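If you scroll down you'll find the structure; I have some questions about it.
Removed from the display is one protein chain of the complex; every other protein chain stays in position.
Chain naming follows the written order as A and B, and within any one chain the residues start at number 1.
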Amino acid sequence: MTSKHDSTALPVINNFSRRAAVKGGFATLGAAAFVASISPLRQAAKQTTAAEFMQSHYTELSAEDKQAVIARLEADAKENYGADVTIADDRPIPGTKFVYAINLSVCNGNGKCVEACHKENNHDRSTNQSYIRVIEMPKGTMDLEQGSTTYTGTVPQPDKFYLPVQCQQCDEPPCVDVCPVQATWKEEDGIVVVDYNWCIGCRYCEAACPYHARRFNWKKPDVPADEVNPDQSYLSNRIRPVGVIEKCTYCLHRTRRGKLPACLEACPTGARVFGNILDPDSNIRWILENKRVYILKEELGTKPAFFYFFD
Amino acid sequence: MTRLANILFAAIIAVVVSVTVVSLAKIRQPERLQSKRAESPPLREPLQSVSTQAATTEQATSKQTTSNPTTFPIIVRQPLETPTINLAGVDPQGRSGQVACSTCHSVRPANMATKTTRELNEFHQGLQFNHGQLSCYACHQPNGSDSLRLADGSAVGYQDVMRLCSQCHSPQATSFAHGAHGGMNGFWDRTRGPQTKNNCVDCHDPHVPAYPKMVVGFKPRDRFLDVKEESHDQ
Partner (left out) sequence: MSSISASDPDQESHFISYPTFLGRALWSATEGSLAFYAWMTLLTAISLVGANAWAHQVAEGMIQTNMTDQVSWGLYISNFTFCVGLAAGGVMMVIPAYLYDDHQMHKVVIIGEAIAIAAIVMCTLSVVVDIGRPDRFWHMIPGIGKFNWPISMLTWDIIVLNGYLLINLHIVGYLLYMRYLGRTPNPVWYVPFVFLSIFWAISIHTVTAFLYCGLGGRPFWNTALLAPRFLASAFVSGPAFILLVMRILRVTGCYAADPGPARTLIQIIRVAMVVNLLMLVSEIFTLFYTGGAHASSAHYLFFGSHGHDGLVPWMWSSIALNLIGTALFFLPSAMDRSLVRVVACVCVLVGIWIEKGMGLIVPGFIPSTLHEIVEYSPSLIEWKVVAGIWAFGFLLLTIMLKLIANVFNAQPVPERTTVATGGGRG
């Protein structure tokens, strides 16, 4: 541009070429320093293959896509964890809606469900992660403020009762509403699932959940090869990647095959009841019709598919 | 004049934006359920198509079960038909081992009044008993001691102990019948597999039926910030 504005609009600089050289040098230096400073990213990028990076949302995968994805994930499990696993794609059984109930008169807080969940769902061993937290509550209150999740020793204490909390599979799930990328959704049988390969890890759902049901993979889960549960499902207990959210799925890799959830089978007190609420003869229906039922944080309007009852 | 026009222009944009916001919010509110359903189809249609592909075999089996309602059974675990008791010491011949109840009780008269093991001067002395005000022969059969005794005096086998318990504990029995009491394993969907349920005496010692205390063994350690601070202190 050779117009008259050169002299007035911006100051004219002498020694143009020398300055250009100096500036260019600085810019190159800066760029090099930037590349050096973000070099740890190269390590992270190695672990993400192009196929994984480009993978579409679960609901947009064709049957062939899914096969390819599952084959890749199984190979990853072999490579990273040394375990031979089978990842299925369990879909909802038509005509089912899963509902859970816990008998608070019976639960004694022994924590076997917490442990069973930990093993069944291939949780990180170093943190003893689990989808279930049990709260020790003083008798005579339902105020969580007075509870404790860190109790140990002999249970039950005479003046306490025990409140296990896990994902309530809400019918109005706030976690699903807030997700910016639809990485989490509610399926026909009521299970709120997460596509671990679509989640961006913003943790907005974790902030939105009133039940502390969601967990974030702060690091790569560490599970020894011989402890990996090889019976896995894409939306459920396959080993999760780092940096994504995970949650309880009522063990859909079991329950969608007709089996009972792992936490229920592990419960030595028989406090846990699971079933299909659409079946009028189900255990769950009988409990809801005949027992005193309590819904955790009912006032929030999340409509849980999870009930607490008393004898 | 242009200033006025500009303000007008900006105001129109603001109104349009706010109207869209409000109307979107309105649309969402009354049709909250429907909108979720309505927006799901694009999300769910591919799901269903895949699920039908994947579950064709399952469909076939479930169809078979609906047309021919064979449901797998609920198996309640059962105790032994004739329980045995460990001998405390050795007999004069130096033998120890297990004997049936009738081995001794068939030759000894029954004391119907015994209520606690403290009243006994031989046998069963270490037995803990804490089950209300019952006497031994409230539940054990005085004649024919390899069976139990119902309230009407009739005999019932040890394997059917739940009939005996249910006489007094009918609310628990009702709950048990509906899966609301007692542990279970196996399948919730009995068109696909059987279900195994515990017997009363699997969890409750009939002589001390209160469920025993336990020790918490497994605790999550996800409060790693606390741990970190502790390790900094070291």
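The rule we apply is simple: contacts are C-beta pairs under 8 Å (C-beta built on N, C-alpha and C of every residue); 3 or more make two chains touch, one makes a residue touch a chain.
None of the values given here were measured: they were computed from a predicted structure.
Participant: Out of B:Ile13, B:Val90, B:Leu120 or B:Leu134, which residue would touch the omitted chain in the full complex?
Facilitator: Final answer for the missing-chain contact: B:Ile13.
Participant: Which of these, A:Ser105, A:Asn128 or A:Gln182, touches the one chain of the complex that we don't see?
Facilitator: Among A:Ser105, A:Asn128 or A:Gln182, only A:Gln182 touches the chain that is not shown.
Participant: If the hidden chain were put back, which of A:Ala21, A:Leu144 or A:Ala225 would touch it?
Facilitator: A:Leu144
Participant: If the hidden chain were put back, which of A:Gln169, A:Asn217 or A:Asn283 would touch it?
Facilitator: Final answer for the missing-chain contact: A:Asn217.
Participant: On subunit A, what residues meet the omitted chain?
Facilitator: Interface with the chain not displayed, on the subunit A side: 1, 3-5, 8-11, 13, 19, 23, 30, 33-34, 37-41, 43-45, 48, 53, 57, 133, 135, 143-145, 147, 149-150, 165, 174, 177-183, 198-204, 206-212, 214-220, 241-244, 297, 300-302.
Participant: Hey, which subunit B residues sit against the chain that's not shown?
Facilitator: 2-3, 6-7, 9-11, 13-14, 17, 24, 28, 222-226, 228
As a working rule, only the chains that are shown with their structure count from here on.
Participant: Nearest whole angstrom, what separates the Cα centre of subunit A from the Cα centre of subunit B?
Facilitator: About 26 Å, centre to centre.
Participant: Considering only the defined contacts, which subunit B positions touch subunit A in the complex?
Facilitator: Touch list, subunit B to subunit A: 32, 36, 40, 43-44, 46-47, 50-51, 53-55, 58, 62, 171-172, 175, 178-189, 191-193, 195, 198, 203, 211, 213-224.
Participant: If you look only at subunit A, which of its residues touch subunit B in the complex?
Facilitator: 59-63, 66, 89, 91-93, 96, 101, 103, 106, 108-112, 114-115, 118, 126-130, 133, 150-156, 172, 182, 185-188, 215, 218, 255, 257-260, 264-265, 267-270, 273-276, 283, 286-287, 290-291, 309, 311
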